[in-house]
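Excluded from the complex is one protein chain; the other protein chains are retained at their positions.
Order of writing sets the labels: A and B. Residues in every chain begin at 1.
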Amino acid sequence: MLIAATVAIFIAMLLAIFRGIAGPTLYDRILAVNTFGTKTVLMISLLGFVMGRPEFLDIAIVYALINFISVIGVLRYSDTDQFKHTPPNKKSEEEL
Amino acid sequence: MELLITIVSGLFLLVGSFLCLSGGVGIIRFPDFYTRMHAVGVTDTLGSVMILTGLMMQSSDLLVIAKLIMVLLLILLVGPTTSHVLAKAAFHNGLQPKGLSTENKHNNKESSSSNT
Partner (left out) sequence: MKHTISLFITLAAFWLLNSGHYSVLILSLGLASIALIIYIANKMDVVDQESQPLYLSRKIFGYYFWLIIEIIKANTTVVKHIWLGKKTISPTLKKIKVTQQTDMGKVIYANSITLTPGTVAIDINEDEILVHALIAEDLDSLEFGEMDRRVTSLEN
């Protein structure tokens, strides 16, 4: 059951990555990165149990913190010009 | 007793992975950014609660359970904060929600421009 849950989370992570590549707006990408990070935390905890090494939980805690800080850090710049939502034909989304 | 715990924890893990998978499908399927955010909420809340509770049942070490609770609290505290910040940034930078079913579209445009 642990392995099944790991596989399910892995598929969900693939779907999130797909949304991150497909876009279409910058915010979709940030959202995809955020949910990818949350799922990574869950996956690290699961893998710790699969491999019988619960020390992985420390890494999961650190990863949860890094994920939070990175998203907040990107959005600190959300009042700059690059984040303005422009119509689809001439948008600038090189950032991520 | 041992068997019962294994079954219940397996059930929790199963429901949790189903919820996470649904969240992933929702991110792909929903039409615009704001609705996708609701799909992420499913993974962030009940999905992780279910998976981490399932893991808690399989462990007998008290420290491991405490760390799992810590991860859970972090996810539950951090999740709404990030989605709110993200939604606010998107809204204030002029990303309008698609397919609104109510009348107050005009109203919101006014308030967004006055707040930026």
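Here, a residue touches a chain if its C-beta (ideal position, glycine included) is under 8 Å from a C-beta of that chain, and two chains touch if they have at least 3 such contacts.
Just so you know, these numbers come straight off a predicted model, no measurement behind them.
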- Which shown chains does the hidden chain touch? B
- Residue in contact with the excluded chain [from B:L13, B:A39 or B:M57]: B:A39
- Note on the structure: Where chain B meets the chain that is not shown, the residues are 19, 22-23, 25-26, 29-32, 34-35, 37-39, 41-42, 45-46, 63, 66-67, 70, 76, 79-81, 83-84, 87-88, 91-92, 97-102, 104-105, 107-108, 111, 115
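The working rule: only the chains that are shown with their structure count from here on.
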- Note on the structure: dist(centroid_CA(chain A), centroid_CA(chain B)) in Å evaluates to 12
- Query: Which chain A residues qualify as touching chain B in the complex?
  - Reply: 1-2, 4-5, 8-9, 11-16, 18-19, 25, 27-28, 30-32, 34-35, 38-39, 41-42, 45-46, 49, 54, 57-58, 60-61, 64-65, 67-68, 71-72, 75, 78-79, 83-85
- Note on the structure: Listed in rising order, the residues of chain B that touch chain A in the complex are 9-10, 13-14, 16-18, 20-21, 23-25, 27-28, 33, 36-37, 40, 43-44, 47-48, 51-52, 54-55, 58-59, 61, 64, 67-68, 70-71, 74-75, 78-79, 81-83, 85-86, 89-90, 92-95, 116
